[in-house]
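Part of the complex only, each chain left as placed.
For reference, chains read A and B in written order, and residue numbers begin at 1 within each chain.
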């Protein structure tokens, strides 16, 4: 169609293309979820149904986007690993992050309505997620990224478990509980839980302690992983296989090498 | 809390801070809305309820974010103008665009459920929007941006009106209608509409021809607009006034200077 004389304003648009042949990780993060969890009265320290909504949303996103090889999440965040040769949106950053942020938000609202139908959402506080993309140049940095998130999950969950037991079972005010925990290390919190509430932290559910992992089953051959230029037909076949590949849910340790050594295709 | 030895992976994060003291325009754009409109059987060429959902979503976003001075949209897109001194998220691009994209998507899904409750959404095709931010350095380029979008709205609506009349009332196949319109100019389409279907395009509803505009009522004094450093208290008072300011809906010409000359505060 005819172009108008105002078309020149497009010259002000700027594009950021993420570096080729590097892994992209996109992390979505709940916006204002502290208030969201209060408004919709989440169970503390962990709300099983809210976790279920997060996991359904992440798994659905992985079904929609075949280039996601694995996803890891806990609390109100999820990280998605795209395969190294991923060329979705020609690696344009704005397209990638706004698509992930808005699709995850859409999934969350959708699944919330069925999983938590007793808590209808109000327009003033709908669940939304921001999203950022980071590129990592090596397998080691990718692994350390996910280790970082799992360590964070552990630290937060131990803290929250202790905090909420002090408040709910121990009858402390949130303010007092917070003060009591200042300066404590993991061993201290484990002891409080055990001595005061008879809780062995090790026996807590794995999903709380380790977070949730979705991984795509091995469908990429080493050749496909390393070949820069698959033919168009080869690429289509790969995409199809990725789309149909099984997605598994895990709640396991991803800090030790073992997890990664056993699943080399994840870093394809 | 304690930092893990994996924390270094944050060094790979990159930030883009949008240039200070320039207007930011953020445009959200429906993803795959051609298929979305087929799936949910939109009226053609314009679906009044879908338009209503778009407009409710935009107006709600403007209520949530006081720094938006005006919004213009048609079809499946909306553009939001942030005031020049806006410091939301310290002008971090990723935060701004993923917040706009996911909040608009969330609003749309929410309002769809009430406005189009007879057409429940399925998880395979939820409404989502991508979003991009562009900075413009002058009043003229801002005005031309919005003119560009309104000219685009006009061109598309005239085309769609003619196309769908040829198909629905004229009984042509979409393929034949498309071919018939190749190479035609506005005058040709006006003539087809008038001679073949008795439609005077000028009499079509303004909301179709001009799109929809939301503008914030004048609440910024010239001093506030130009002062680089409002005190924290002044800024809070301004934000409050912006939040409470009336938002008006218009369907008028924004190409002529008149619109802009009458509302200088929009470009504050």
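The rule is short, and it goes like this: a residue touches a chain if its C-beta (ideal position, glycine included) is under 8 Å from a C-beta of that chain, and two chains touch if they have at least 3 such contacts.
Remember, it's a predicted structure, so these values are computed and weren't measured experimentally.
Enquirer: With 2 identical chains placed here, what is the total number of copies in the full complex of this structure file?
Expert: 4
Quick note on the criterion: only the chains that are shown with their structure count from here on.
Enquirer: With chain centres taken as the means of their Cα atoms, state the distance from subunit A to subunit B in Å.
Expert: Result: the chain centres lie 29 Å from each other.
Enquirer: Quick check on the complex: what are the subunit A residues that touch subunit B?
Expert: Touch list, subunit A to subunit B: 1-2, 4, 6-9, 12-14, 16, 31, 60, 93-95, 97-107, 109-111, 121, 123, 126-136, 141, 144-145, 147-148, 151-152, 155-156, 159, 185.
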